[in-house]
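The complex appears here minus one protein chain, its other protein chains still in place.
Our next item is chain A:
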Amino acid sequence: MADILLSEAEKTFILHGVRDNVRNDGRSCSEFRPIELELGLVENANGSARVRLANTDVLVAVKCEIDNPSSNFPDEGKLDFFVDCSANATPQFEGKGGEQLAVELAALMSRAYQTRESFNLSTLSIIKGMKCWKLCIDVLILECGGSLIDAISMGTKAALADTKIPKVSVIGSDEGSLELELADEADGREEPLDWHHAPCLVTLNKLEDSLLVDASAEEEACCAAALIVGVSPNKKITTTSIPGHGSFLADSKVFTRALNLAVDVGVKLNTALEAAIKKHQTLKPPPRGFLD
């Protein structure tokens, strides 16, 4: 993550505010910053979404490819996450600088979506054992302002909601190789995915005894430890992670409190995100992208 230089005085100021449940921008410890969501920005992709969480900006695109299913799961499709930290966000991401962070984030997202409950991969199967869909989920990080993984998970869920997979039919088979035909877009034969159970990841930063939801970059620089929890809409936790070098005391109540708070916040975030996506899909506003 981009390094923020904070003086001791600034850190103390943030700490004192958090003790009184007031943060630098006036939020309470469990409030999110304003989130902007836009679907369908990338025309080349089957589905896309842009999430803007204050000054964290993430663009997620989903592209579908036909692939052979893995031998362990012959009747399931695949999800492949790829994260690209653009140098636009910070000069440290130039060249291969952002690769380590990108790999970590991609691995975290893969784990969050690993359970069959969050995303049913069998809907991606075309012909059992022979052909399946592979969804390539590509995340482009344009600006880092804290809560990066939260924005990425929201973007992924929204992009999956925006994704339409063309319907496939088999038109011929010949000696073990199949010929598949993709229905034309003009035909209107595209099916949406079942994205409703996809998880949202929530990051909680621990500052003394308080837990901060959606920490800004400055607050993240003060916090000793963080906890990332993937929460699906039915209150289930799909993954947890403690990034960086922080730690939680094993017998303190902070950890349990953190998990409970994360599930709480996660469920509310999922509901709000679903509502926003539905609103976007019904109203269908003209795409503005970066021009507004």
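Observations
As a working rule, a contact is a pair of C-beta atoms (placed from the backbone, for glycine too) under 8 Å apart; a residue touches a chain by one contact, two chains touch by 3 or more; residues count from 1.
In this section, contacts and distances are computed from a predicted model.
Among the names given as "Electron transfer flavoprotein-ubiquinone oxidoreductase", "RCC1-like G exchanging factor-like protein", "Putative exosome complex component RRP41" or "Autophagy-related protein 13", UniProt records the absent chain under the name "Putative exosome complex component RRP41". Among A:106, A:140 or A:204, the one in contact with the hidden chain is A:140. Note on the undisplayed chain: of the listed residues A:11, A:63, A:78 or A:196, the one touching it is A:63.
Hidden from this view is one chain, which touches chain A at 2, 42-45, 48, 55, 57, 59, 61, 63, 65, 82, 84, 86-91, 94-96, 136, 138, 140, 142-145, 289-291.
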